[in-house]
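Of the protein chains in this complex, all but one are displayed in their positions.
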Amino acid sequence: MRKLIAIAFLLILGFFMLKIVSVFPFGEERWGVSRHYVDKGIEENRASNLVTSIVVNYRGFDTLGEVTVLFLAATALAFLLATCKCRKKYERIEASLTLKTASDILYPLLILFGAYIFIHGHLTPGGGFQGGTVIASAVMLMLLSHFTFHPNHRALSTIEGLAGIIFVLIGFAGFIWGGSFLANNILPLGHWNRLFSAGVIPLIYIAIGFKVGAELSGLITDMYKVTKEEE
Amino acid sequence: MAFFTASILLILIGLYAVLVKRNIMKIVIGLSLMDTGVNLLIVSLGFIRGRTAPIINVKDLLFNTSSKVVDPLPQALVLTAIVIGVAVTAVALSIVMLMYSKKGTLEIDEYKELKW
Amino acid sequence: MVNPILIIAITLASAFFIGILQVYSKLWARLFFFLTLVFDFFAAGANFYGFLSGRITEPILVKIGGFPPPIGINLLVGKPEAAIGFLIFTIALLGAYHWERKGFPEPQGKIMVLFLLLSLGAAGITFTGDFFNLFVFIEITSIAAYGLVASAKTEKSVEAAFKYMVVGSISSTFILLSVVFLYKATGSLNMMDIASRIRNISLTPIYILILLMFLAGLLIELEVFPINGWALDVYQGADPVVVAVLAGAVVKAFYLVFLKAGTYLTLPSFFTLSLIFGGGTYLVSQFIAWRQKDVKRFLGYSSVAQLGLLILSAGFFLNPTLPAFSKHLIGASIVLFIFNHSFAKSSLFLLADNVKSSQLHGWRGILNKNPLFKFIFSTSVFSITGVPPFPGFWAKLLLIFAIPKNCSWVIGLILVGALGEIVYYYRLFREASEGEGEKVGTNLAAPLTGAILLIGAGLVAWKMFATQMGIMFNSTILLLLAFSIAIYILGFSRILQWAGSLAVVGYGIYRMVPEMGANLHGFFLALVLVGSALLLLATYPTSKRTSWTFYPAYLVVVFSMAGLVLARNWLTLFVFWELMSWASFVLINMGSRAKKAAWIYAIFSAIGAYSMLAGIYLLPGLSLTHLKVAGIMVPLLLVTGFLVKMATAPLHVWARDAYGESPDEFTPLLSGIISKMGVFGSLIAILYVIGNISSGPSFRYILGWLGALTAFFMTLIAVFQDDLKRLLAYSSVGQVGYILIGLAIASPLGWNAALYHTVNHFIFKGLLFVAAAGIIYRVGTSYMPRMGGLIRRMPLTFLSTLVAIIALAGIPPISGFAGKWLLYSALIEKGWIFITVVTFLASTVAFLYCFKILHSVFLGQLQEENSNVKEVPFPLAIVEAILFVSLGVLGAFPRLLLDPINRVFAGIPGMESPGFHYEKTLGVVSNLGHWNALFLMVFFVGSFLLALIFFAITSARVKKVGQLDVGYSGEVPKSPEDLHFGYGLYDHFRKAVKWFIYPMVTKIWEGIYEWISAFAEIVRRIYTGNVNTYAAYVILISIIIFYFFTGVK
Partner (left out) sequence: MILEYFMIFLLVLMLILAVYVVETKDLLAAVIASGFISLVASIVYLYLQAPDVAMTEAAIGAGLTTLIFIIAIRKTERYEK
């Protein structure tokens, strides 16, 4: 009965949502303000990846918020689980030698790959968030395969905080020298499709990459550690 | 249209879990399904048929770009939304873990101390 | 001006920095945390001040990244945003300080980051001018809030956080989707830009659907009924500090978004939606709270209700058909409501943090042990329930008078809800002031700041808006009110306070002499000031029980009455009326057994005040001149307020206990003068509104019957009271019934009778209550079977009581007779025969209780335990003597009073001739007869002396026996009931009339209360506590909104 009512509610809701999207035919051209980003993006930012151009510059403030959200989540999780007496359910099994060795090899490679992603954020798909996540996955790999692996929490916190501060400071630099917060006119924009181009965008994405990497590593460790401590 | 329908159905299935499932972990899973659906819907809304990705890596795209690429703005928004989604999920899971540590169960019926 | 981006960026950077710092040093992290908050506070304050002082005129537009509006993200900070931003950081600072003193939960660094980002998110929500950015900030706020709600890590708090998280996620999904749809539909994300684009496109149903989706998401965050279960759980389960910040600051940011959505998105059904959801939430929550036993949840219901009222106001505020002035008023009212609710509710939650138990019974008596706590608590409660001069009062007043007349049912809704609020808030008040509680925590600095800000804001609002509303204050009255409050500082010595009060009242009389005189206002002013001065004299603080706040409150009552009678328009009158009512509530509540009585008094005062306010709202004008109204509704509403103070049936239920249990020092004022304000009000209502004297008899006839029935039944019930003060209470109510009859007759003779009886009743009832206070002080009880034989111990009191009773009974030669004579003449002249009969019966029955007083208190044997009581204290004796003499003088020379009354009416058309005249030999002559007071006086005093001489001669033969010298058959009488010969005096009579004295009206009122409670009990079951259900409500309400408010079918 409950299920039927729920399904009825949801179908009506879905009907309304379908009604809304039905006025936007799939795949139809419909530009709004983003036409400016597309047509003027290269001129104004020199970042090949227009999504990056939007994420970091045109809507860079959103990204600052986004970074904050992630930071907040990591903080909240660390806070909530700090004193959690969570019960352990499963026995840990020692990882095999193959796995350990493979992880040891993969670990630096993954970090390098992550760094590559966020350094090239303005040229290729991906950026700080994706790169950071890849770095975190490297940490995760080590956590899973090595009992003794324990990322330095202080270092993580410091990197995380510093990277965030650098993001804000770049914004401030724009405020002081460029006339407005996060303005992308304080560094030479360089040439299109080069690594050293797009003004502050790569710098910001690198900061984000470090921050997200440190944050997510910390987050995973925090969640994971609770289990570990009780063994 | 198939994309829209599928993503809306995904949202609804996620919501269904929230409305009906008695297991709090399942509810959180439902919420994350919902997120996926929403993201899919937004990206589909930005899609333009026959266009390429908004990455200007060849000279040809430099000119008259708006007739050659899809709308990048929804993609940028979705990037933000995905990250926010994982952040919410992380906090939700820590709350679930905390709840479980209090009562040792994931059943929603055990968590009705606050009511009326 | 501080660039708003700086506030956000610096806060963010320091949040990141605290993230690092907390690893190394907690102290530095904490220092930095407060430094940031203080910076934010001053920065936001500077902006707000800039707007207030006019230094900043244009809204501040911040182009982030240097891109102009539709391209980049903008912050747009106008006056409202600056105000809310300032509010957010003020509350955050207070909350943080409170938490710091209480001790942050570990790990401290993390929680500080969460707290900082919560306030940052709220500020971002407020400042941003971009819809997607709004979504990001909503998420920041929400995630920080989830973490903070769970921060107590108790079962309840974690549960609340989970529910909040689930419902909040649905809400943000709605908001995100609608923002993206909005982008697809308009091509922009910027609020201003969308607003301008919307004007160019037609509002198709689909488009409206998108807007409704946004609004649905927002309504979840705004905690509207019934999708607010999560919010109530959060209020109940989370740490009170977090709740204080959420309710005080964060919700207000969401409310501003709601206002912005209404402004920018031009949704056609916005008005209807906000009326339905705002009004519904407000009304339902105010009543559901009645059954709530958990204080925090109960405050939650109140928060939700206040938010509902704000939503409703938003609907009116953004209604384009509203005239500019009303819009201005509603805007002001919204600002005041926000301020009021933020500070009062935050203070209350922070107070709740200091109390161990959050259950209602855990609050029992805590006000009596903790004076500072009591101050903050009372201030907050008064402010929330709208007591002048706190901001809540002005907010309500501004809102009501701004609502256009064609929506007057909304007024009804607001006032009924406000009544519900009074009921449960003062139940908490009652519980918290009953008995001796335990000590509570002393972490009170933050709530104290809130309370002080409330008082300040109330005074500022008074200054700013009172004149705009046409409320005029006599500057002398304001000065005197200020003096009244200042008397508080003399509280270390009650005697000093007493003397100071006398001085203030004396000064008031001196200043007010020119105002007293030959018109209605001057007449009542004289009664109020001179009468109060006399009664004040009798409050000589003999007992240690007198509260520190007794004299300030007493003086406030006195001077608000003075302001009331001097008022030249209805609103001024109302303001003073409320001030008087609530100050007297404070006084009644001082009685040790009066807590329930005070609660009931508060409820009935509110019933009266709100119906009066509704009546004033419906009047065609505000000034005290003849106003033409159609129908019976307006006069009925208007008069109800006054009838409550006069305790006319069926609104008398409060009177017995309020008179009986209020402090003995205060009862004379309550009965002698405060009830006369009802007389004054009814008189001017009849004079100005109920029409000129010749028309509209039917309504006045009803009033006459009300008066007569009140007189009859109250007198009858008085007969069977064994408690001295309760007996006098019923007697008082009955006597005021006579006055009402006189007023209702509205002939010259009737009004003369009414005013004459008003003064007279003040004298003899004041005298009786003063005597009662003295007796109770000496004997230690107000239970009459414990008295008896006091004639020998208190001869002066006996004599004055005797005279007062003669006056009360209306027997010549004392002044009471003149009133009765005039009244009967007026009644017969008018031809209201049945009323005459009932009135006559009533005054006959009155003899019974008159006799009972004399009989039970003064005559008979002296109880052993009273064998060494003395005469009443000297100041009381003086007052008794003065009143006693004035009764006698007026009895002999009624012209001393009748002449001024005649002059009062001389200025009123149709009233010039009093309906009687004087003759030398016959005395007062009316159409029906004549009487010569002086002759009667001489005759009666002569007869009395003769009788006295006779008894003096014969009394030698009376044999005196001891009290226990009685011949019971083997039983030893112990209880006073057995020993008191007056006990059960009227038992047989009681059997005869038992059907008449059945407390039917009381039962009806109790029944109403029970029914509403039962209804509330049913309604609140919808909050099942199950998160599935909460989510289902959200979906249900959303689809209902979508279905009914778009054209899509």
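First chain written, first letter: the chains are A, B and C, and each begins at residue 1.
Criterion: a residue touches a chain if its C-beta (ideal position, glycine included) is under 8 Å from a C-beta of that chain, and two chains touch if they have at least 3 such contacts.
Given the structure is predicted, the values throughout are model-derived calculations rather than measurements.
Displayed chains that the missing chain touches over the full complex: A, B (touch as defined at the top). Taking the complete complex into account, residues 2-3, 6, 9-10, 13-14, 16-17, 21-23, 25-26, 28-30, 32-33, 36, 39-40, 43-44, 46-47, 51-55, 69-70, 75, 78-79, 82-83, 85-86, 89-90, 93, 96-97, 100, 105-107 of chain B touch the chain not shown. Interface residues of chain A with the unshown chain, by the touch rule above, are 49, 51-52, 86-90, 117, 125-127, 129-130, 133-134, 136-137, 140, 216, 219-220, 223-224, 226-227.
Operating definition for what follows: only the chains that are shown with their structure count from here on.
The interface with the greater number of C-beta contacts, when B-C is set against A-B, is A-B. Rounded to a whole number, the gap between the C-alpha centres of chain A and chain C is 55 angstrom.
Centroid to centroid, with C-alpha atoms defining each point, chain B and chain C lie 50 Å apart.
Residue numbers of chain C whose C-beta contacts span two or more other chains: 132, 136, 139, 143, 146-147, 150, 153, 177, 181, 183-184, 1028, 1032, 1035. The set of chain A residues touching two or more other chains comprises 2, 6, 9-10, 13, 17, 21-22, 24, 30-33, 37, 59, 62, 65-66, 69, 72-73, 76, 80.
Every residue of chain B that touches chain C in the complex is listed here, in rising order: 11, 15, 18-22, 24, 27, 31, 34-35, 38, 41-42, 45, 73-74, 77, 80-81, 84, 87-88, 91-92, 95-96, 98-99, 102-103, 108-109, 111-116. Only residues 5-6, 9, 12-13, 15-20, 22-24, 62-67, 70-73, 106-107, 110-111, 113-114, 117, 120, 124, 132-133, 136-137, 139-140, 143-144, 146-147, 150-151, 153, 177, 181, 183-190, 193, 204, 206, 209-210, 213, 1028, 1032, 1035-1036, 1038-1039, 1042-1043, 1048 of chain C touch chain A when the two sit together in their complex.
Residues 2-3, 6-7, 9-11, 13-14, 17-18, 21-22, 24-35, 37-39, 41-42, 48-51, 53-55, 59, 62-63, 65-66, 69-70, 72-74, 76-77, 80-81, 84-87, 123-125, 129, 192-193, 219, 223, 226 of chain A are the ones that touch chain B when the two sit in their complex.
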